[in-house]
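Presenting subunit A:
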Amino acid sequence: MKLKHLLVTATCTALLAATAQAEGVKVGMITTLSGGGAGLGIDVRDGFMLAVEQAGRSDLEVVIEDDQRKPDVAVQLADKMIQSEKVDVLTGIIWSNLAMAVVPATVAQNKFYLSPNAGPSALAGKGCHKNYFNVAWQNDNLHEAAGAYANTAGLGNSFILAPNYPAGKDALTGYKRFYEGALAGELYTKLGQTDYASEIAQIRASGADSVYFFLPGGMGISFLKQYADSGLDLPVVGPAFSFDQGILQAVGAAALGVRNTSQWSKDIDNATNAAFVESFAAKYGRLPSLYASQGFDTANLLISAMDKADVADQDAFRAALQAADFASTRGDFAFGPNNHPIQDIYVREVIQEGDVFTNKIISVGLEDRGDAYAADCKM
Partner candidate 1 sequence: MTDPILKVRGLTKSFGGLVATRDVDLDLHAGEIHALIGPNGAGKSTLVQLISGALRPDTGSVHFDGQDVSALTTAARARKGMARTFQISSLAMEYTVLQNVVLGALGRRGDVFRFFNRVMKDQQLLEVADKALAQVGLQDVRAFRTSDLSHGQRRQLEVAVALTMEPKAFLMDEPMAGLGAEGSQQLQGFLDQLRHQAPILLIEHDMDAVFALADRISVLVYGEIIATGTVDEIRGNPAVREAYLGESAE
Partner candidate 2 sequence: MSWILLVEQALNGLQFGVMLFLMAAGLTLIFGVMGLINLAHGSLYMIGAFAAAAVAAATGSFVLALIASLAAAALAGVLIEATIIRRLYDRDHLDQVLATFALILIFSEGTRWAFGSFPLFLDRPEALSGTVSLPFGIEYSRYRLALIGVGLAVAAGLFWMIAKTRVGIRIRAGENDREMIAALGVDISRLYTLVFALGAALAGLAGALIGAIQSVQVGMGEPVLILAFVVIVIGGIGSVQGALVGAILVGLTDTLGGFLLPKAFALFLSPATATSVGSSLASMSIYILMAGVLLVRPKGLFGGA
């Protein structure tokens, strides 16, 4: 491939600049800690650092920087981490657009990147790279599970909506990949939109039997509150992003009973998860979210590779990562050929436990799901 050729050129340049690595592993975490969406970054960081602390290793150093959710700042920080801090591994990015800005250049410079959250399709298919590991999910996964769930739940006329940007389009594509019923309507809303009266009116008029939406962050909160207020009582399905622990309390009772898909839930029954939930709550005084679990798993994956290989030996370290020989909060966890997870995606329901709104697993949406792009990946 000619593209590869370009990459090789870049790699050589970077290699010349690189100096001999010291003992141990230095990790650069670039994540969103200020401004809008800071909650997600804080959860990833806290989950990651909890695992690091529990491992108690002196040969693992973590440098954390705030990307302010700005792609150009993230790129600067990646440069800083690689050039000045001389890190071996980068991680932490929450948003797909920031990942698209940072990941290709990072792996081209022979660094490892472990994604604790974003999984854009471009990096799973043609743009995959042997040094890029996704420890969360490919962006489509939760939506695919929702589509599959709709089939088993007997929903045959969905109204689907997402913001008008790439992740939104991927989401609806993912849903439709497994969903077999008819579409009552398909809408793209403005990114950052906060009022959904118009969309809800269209849902009401469409004759749909269910609603699937992907509206991350504040958009989802607004949608759910307004949906509950509209008196519509069609079943709603969404991905876990709008129902995670940080957001649920702001949505309140409006979310009760909503089915959502997630690769993690705090009631997944394994010892690692139970210990994680307990120690996270004890340390930070709040329940962990799926982002926190992803941060925690990412750190444990890294630590498991450190036990097996020296990071200076790239091939051995890569093989150790690929083996994914760690106890995941999700139970079974393995990497596919494109270094993306193969894992179960659950269907959860929002419930109330005392004063706190949280989720409970009701079924498995997709079992051992990889992703749709692995075939395009030539490593």
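The rule is short, and it goes like this: contacts are C-beta pairs under 8 Å (C-beta built on N, C-alpha and C of every residue); 3 or more make two chains touch, one makes a residue touch a chain; residues count from 1.
On how the list was made: all candidates are chains of the complex that A comes from, given by their letters.
Just so you know, these numbers come straight off a predicted model, no measurement behind them.
Which member of 1 or 2 touches subunit A in this complex comes down to candidate 2. Residues of subunit A touching candidate 2 in their complex: 34-36, 38-39, 42, 164, 186-192, 194-195, 197-198, 201-202, 204-205, 217-219, 221-222, 225-226, 229-231, 246-247, 249-254.
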